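Of the protein chains in this complex, all but one are displayed in their positions.
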Amino acid sequence: MLNRRTLLAAGAAAIAGPLAAPRIGHAADLTGVTADEIKIGSIFPYSGPASAYGVIGRLQQAFFKGINDAGGFQGRKLNFLTYDDGYSPPKAVEQARRLVEQDKVSFLFNTLGTPSNTAIQRYMNQRKVPHLFLATGADKWADPEHFPWTIGYQPSYRTEAQIFAKFMLEADRNAKLGILYQNDDFGKDYVNGVKDILGPRFDAMVKPVSYEVTDATIDSQVVQLQSLGCDAMLTAATPKFAAQTIRKVFDIGWRPKLHFITDVSISVGAVMNPAGPEKGVGVITAAYLKEPTDPAWANDPGLNEWRGWMRQHMPDADQTDGNYVYSYGVAKCMMQVLTQCNGDFSRENIMKQATSLSGVAIPSLINGITVSTSASNYHPIRQMQLAKWDGHTWERFGGLIEGAG
Amino acid sequence: MASETTTPTVLASARPARPALRYAGLLWAIGIALLLPLFTAESYRLFQLTLAAIYAIAILGLNLVTGYNGQISLGHGAFYAVGAYVAAIMMDKFGLPYWSTLPSAAVVCGLVGYGIGFPALRLGGLYLALTTFSLAVAVPQILKYKGIEEWTGGVQGVLVFKPDAPFGLPLSNDQYLYLLTVAIALGVFLLARNLMASRIGRAIMAIRDHGLAAEAMGMDAARLKTSTFAVSAGITGLAGALSAIAVEFVSPDSFQVALSITLFVGMVVGGVASIIGPAFGGLFVVFVPNLAEEVSKAAPGVIYGIILIAFLFVLPGGVAGLLRRLAARLHR
Amino acid sequence: MLLEVNGLKAGYGPTWVLHGIDFAVAEGGVTALLGANGAGKTTTLRAVCGMIRTEGSITLAGKPIQGKATEDIVRLGVAHVPDGRGTFMELTVEENMKLGAITRHDKGVAADFERMFELFPRLKQRYRQQAGTLSGGEQQMLAIARALLLRPRLLLMDEPSFGLAPLIVQEIFGIMARVRDEQQVAILLVEQNANLALEIADTAYLLETGRIVVSGPAADIRQDESVRRSYLGY
Partner (left out) sequence: MNGFLHQVIAGIATGGIYASVALALVMIYQATHHVNFAQGEMATFSTYIALTLVQAGWPFWLAFVATIGISFCIGVLIERVLMRPMDKAPVLTHVGLFIGLVLVISNLTGWVFDYTVKPFPSPFHDGPLFGGLVTGHELGSTAVTLVVLGLVYLFFRYTRLGLAMRAAAFNPASARLVGVRVGWMLALGWGLASGIGAIAGIMVAPVVFLEPNMMLGILLYAFAGALLGGIDNPGGAVIGGFAVGVIENLGGTYVVGTELKLTMALVIIIGVLLVRPAGLFGRVVLSRV
């Protein structure tokens, strides 16, 4: 076994050469591409506890169907095959293998979830199948040295936490920060991001408290952070718990000087209004997406493009759901890659173009934020902008912040 | 390999009262059916079949304690998880060979099961069902606990590698793993079959059907119940270890409550208190969700649920119940 | 005849336990159904109140009841003291008795309760107690009281003496005799203790492996030496 492992390590090093620079690929791998179609694979949790994210996949189905109905892409049909993994890594492995080995797709696009993607990442790289724009904010996807065929999409949670920590230090060098985080990869990335910035001072300055998705409420955790004397707060929670947190913090009369909240939970319709818009005044986030229920974007041309598209292709869908905005944007980004391919849809070239995006503007991203990648930069979106809740809308302040990456 | 030679002889000898010839043909057919995918199926299909065989083993374990012994467990996913982690940790942290992890996982899970078996003695039916159910909920959270993160990899889990075929056999990883799993499954199924046909097996069922009477007959019901729990957990843990090797990855998210529910569904669908039933249960839980998805992308869960309910309406006794009825008709 | 049974077959699985029996129960009085263990006595009672699969005809006061649901047959005035007594262990004595009268909406219920306390004074003492804590004899009394509170036309009794001390059995049979004499109810009594049953019964039937082998007035059967020897064994 040890032999095999060393062998694989050596193998990884050996393939790293040609892979890190897929552009020099020899025999072009045209699996999944014919004269009339390109097969695209995707995996989403359409069932199970994370099925809320299934809407991302549903929009993409409608998106590619729309393109095909309008005559296809450069004469080719985009055959979008999407399967359900129920947010279970073993099932994700099964579905990834089905897509790659049976359906013979050209590449995988926007597969969702850190655990599921962790389970298939090595397989995708061994097979040299592009594994593009993963729908997860984990930091580890930008690793071109070991996994040249895998690339993420959104700014990482860890980067966001670093931005918060820096901001806090500038405001108050001796703040005592309470972190309420979901006890999974998503939540822990925020703890790690803060740790990155505070280093040895972390233990003295920070009180991290976790909750489980099975918890009914986070009341106990909030009360605990308050009684520990925290005067700043970072909430790394999904929308339901974030709304509960904002409300509880306010209700117990706790007024932390700073309250940061993950950009996962900034929906006006699903977080701020349920919590009570007045209760969240002063909460700070770092966003990269336009929030569809935020009045600030009511007349934004970019979001209007999205709204028009939704009315036409998904008239029954819930337009307050920010996942649709996200999904539309990442699909647009994918189209940019295919356009850049310039007719050469070999896996090597698709990977090459996915890592050669420069300043691509996407209607769903906050104005000024663009998508850029290179052979060494596997962080497509690196910028965010801080915003403060004023009771009605997220008021953006300061310039765009480039993440540490 | 093993399947070819062991199937007919051992199974046939286990049923000496039956006319051997009639069954020999059937067993050859089963043997060939098991080997056929090796040469015909794509490696992805082989992988699915491997998963089905792994689930079948796990469901068999559950069936022993719940179906045969009447101790309802809604938390067997917990043992599956422990088995998987034992295998993953042994391979990743200690560099031990994959084959050594299988017996270890079975033993560790057997011990855990033995431990759970004691409180289970005092908890009747429903209380036991709900307690084991909460065990299934708690295990993923325990796996994430920071005190053992160094071993379990916390939320990130542990990656392992599939073994190559030994002795230079001209088989791919998937083919070898399929053979290995099917061979182990056959072995476990035969053992379980012989166990349940033995005096101990009858005692295990007697405890389910007439608890007090069994005790009055001088059986040590308590010991038998805890032992059954241990054996059951050990078998399910073995399946868990195999799953870690086949999937090459373990993480807390791989073993959510849904897994325990899946095993239970497999047991009911295959047939409660049946040896062959779990094999069908394994196939059901692997292939029917995909089928449901073909029907409706919008809500595959709804379709899967409807299929499950409809299936139980038509076959309340599961596939094994149907087979029993067919066999009875043939014999008449 | 209150109850008439013709060609009754009944059983649990695919096989019959009763192979076509005929018998009848007159208005008032006690009819005894005798036989060894496994002869089909309990099965007969279960068949009459629709608890198992049957074939043949069963009529109550001229109306067919065969194939009806148990609760509907009960509502026609057939009370059943089942084997094992059917006590609601978790409920109190009071609740058990109330359940006996649960289908009744007439004004006589209160008076019937008083009568039960008179017949079974012990039930009054244990009125608020959980029924599971009663002794076997007390549970038997409770079961009879529960059945009588239905104000039945026909009372089916399954082995009221089973597992009880002789003194208690005496007491219970004494009460049954009072009920027979004082109340408008026909009793179909299943008993293994033939001597006891024949003392109280007017008519008797003797079952053997699902068939009626002897029938006639109880007094005659008591006197018939050969029947006593070969079937009743005393």
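For reference, chains read A, B and C in written order, and residue numbers begin at 1 within each chain.
Throughout what follows, contacts are C-beta pairs under 8 Å (C-beta built on N, C-alpha and C of every residue); 3 or more make two chains touch, one makes a residue touch a chain.
Computed from a predicted model, the values in this text were never measured in an experiment.
Contacts of the undisplayed chain with the visible chains, over the whole complex, involve A, B, C.
Within the complete assembly, C:Glu71 is the residue of C:Glu71, C:Glu114 or C:Glu182 that touches the hidden chain. Taking the complete complex into account, B:Ala298 is the one of B:Ala197, B:Ala298 or B:Leu326 that touches the chain left out. Only one of the listed residues, B:Val250, B:Val268 or B:Leu283, touches the absent chain: B:Val268. Touch with the chain that is not drawn comes from one residue among A:Leu59, A:Met233 or A:Val271, which is A:Val271.
Touching the omitted chain from chain A are residues 47, 49, 51-52, 54-55, 183, 209-217, 219-221, 223-224, 226-228, 239-240, 243-244, 250-254, 267, 269-271, 273-274, 318, 320-321. Residue-level contact of chain B with the missing chain is found at 66-67, 72, 74, 119, 122-124, 126-127, 129-131, 133-135, 137-138, 141-142, 144-146, 261, 264-265, 267-269, 272, 298-302, 304-306, 308-309, 312-313, 316-318.
Residue positions on chain C in contact with the hidden chain: 49, 51, 69-71, 74-75, 79-80, 82, 86-91, 95, 98-100, 102-103, 130, 132-136, 146, 150, 163, in rising order.
By definition in this document, only the chains that are shown with their structure count from here on.
With every chain reduced to the mean of its CA atoms, the largest distance from chain C is reached by A.
For the criterion of most C-beta pairs in contact, the winning chain pair is A-B. Chain B has its Cα centroid nearest to the centroid of all protein Cα atoms in the structure. If you average the CA atoms of chain B and of chain C, the two centres end up 50 Å from each other. Mean C-alpha position of chain A lies 36 Å from that of chain B. The set of chain C residues touching two or more other chains is empty. Note for the complex: chain B touches chain A at residues 42-45, 47-48, 51, 91, 95-98, 137, 141, 144, 154-157, 159, 161, 163-164, 243, 247-249, 251-254, 256, 258-259, 286, 289-290, 293, 297-301, 304. In the complex of the two chains, the chain A residues touching chain B come out as 1-2, 4-5, 8, 46-49, 51, 58, 61, 82-84, 86-91, 93-94, 97-98, 100-102, 113-116, 118-119, 122-123, 183-185, 188, 212, 214.
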